[in-house]
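And then subunit A:
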Amino acid sequence: MTWEEWAFVVLGVVGLGAAVRLVTSKNVVHAALYLVVSLLMVGAIYLLLGAEFLGWVQILIYVGAIVVLLLFGLMLTRAPIGREALDNQQRGLSAIVALGILAGLVFLLQDAFGDQEIVLRPTRIAEAGESLFTDFVLPFEVVSFLLLAALIGAVTIARKEDAE
Partner candidate 1 sequence: MDWFDTWAISLAVFLPTVGAAVVAFVPRAADRLIRALGILFTLIPLIIGVAMLFRFDFGLGGAFGQGGAEALQFRVDASWISAIGARFHVGMDGISMPLFQLTLLLSFLCMIYTWKWLPDPGRPKAFIALLLLLETGMAGTFVAFDLVLFFVFWELVLVPMYFLIGIWGGPNREYAAIKFFLYTLFGSVFMLLGFLAMYFRAEPNTFDMLALQQQGFDVTFQLWVFAGLFLGFAIKVPMWPFHTWLPDAHTEAPTVGSVLLAGVLLKMGTYGFVRIALPILPEAAEIWAPWIGLLSVIAIIYAALACLAQRDLKRLIAFSSVGHMGFVMLGIATLTDVGINAAIFGMVAHGVITGMLFFLAGSLHERYHTREIAEIGGGMMQKVPYLASLLAFTAIASLGLPGLAGFWGEVMALLSAFNPLDSLNVGVYRAFMVVGGVGTILTAGYFLWMLQRVNMGMVPERWQDKPLADVTALEYVSWAPLLVGILLLGVYPRLILGMTNEAVGSLVALFGG
Partner candidate 2 sequence: MQGFSLDIDYHAILPELILAGTVMVVLLVDLVLRLDRKWWAMPISFAGVLASLGATLSLLGSTPRTTFGTYVVDDFALLFKVFFLAVALVILIVSLRYFREGRYFQGEYYFLLLTSFLGMLTISSSRDLLMLFISLELVSAPAFLIAGLRKRDPRSNEAAMKFFLIGILSAAVMLYGMSLVYGATGSIALADIAAGIEGAGRPLALAGALFIIAGFGFKISSVPFHFWAPDTYEGSPIPVAAFLSVASKAAGFAGLLQIMFVGFAPTSEDWTPIFAVLAILTMTIGNLIALQQTQVVRLLAYSSVAQAGYMMVPFALAGSGVDEKAIAAAVLYILIYAVMNLGAFAVVIAMSREAPGTLISDFAGMSRRNPLLAISMLLFLLSLAGIPPLAGFWAKFQIFAVAIAAEQAYLAVAVVVNSVISLYYYAAIAKQMFFVQGTEDRPLRAPALVSAVVALAAAAIVVVGIFPDLFAGFPGNATLP
C-alpha cells in the first residue's frame, strides 16, 4: 500500500459513506449536504489521480452550481421530513438490485484489471484545453446547443405564468 493508496482509500471511504447517507438520510437538506461531501471527495480523487483540471471543474461546477441548483429545487418544493416521506415501498428490492450490480461489476473489473496500476502523472490544464479545442471542437459546439436548449426549455417549463 503506497501512501497514494492510503489517501485514496480514505477519500473513497468518506465519499462512499457520504453517498450512502445521502440515499438513506431522513432529511432532504442533510441529504444535499452529504451530496456535497461526496462530490468533494470525488473531486479530491481527481486531483489525487492527477486530473487537476477536471478536479477543479468538479469542485466548481458541481459543488458550486449543481448542488445549489438542487437545493433551490428542495426549497421550492418544500420537501417533507422522515423516512416514510422520503423512501418508497421497494427499498429491499432496490437494495438487492444495487448489491447485485455491485457484485457483478466488482467481479468483472477484478477479472479484467486485477493487476493493472495507474502511474500518477499530473496532466496540465493547458493540455486539456488544447485537446478540447482541437479534437473535441465539434462535441463542444454540440453540447453548447444542448445547454442552450436546456436553458430555454427549463425556463419555459418552469416559469409560472402560462404564457399565450
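By our rule, a contact is a pair of C-beta atoms (placed from the backbone, for glycine too) under 8 Å apart; a residue touches a chain by one contact, two chains touch by 3 or more; residues count from 1.
A quick word on the picks: all candidates are chains of the complex that A comes from, given by their letters.
This one's a predicted model, so the numbers in the text were calculated from it and none came from an experiment.
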| item | value |
| --- | --- |
| Among 1 or 2, touch partner of subunit A in the complex | 2 |
| Residues of subunit A defined as touching candidate 2 within the complex | 105, 108-109, 111-113, 134-139, 142-143, 145-146, 148-150, 152-154, 156-157, 162-164 |
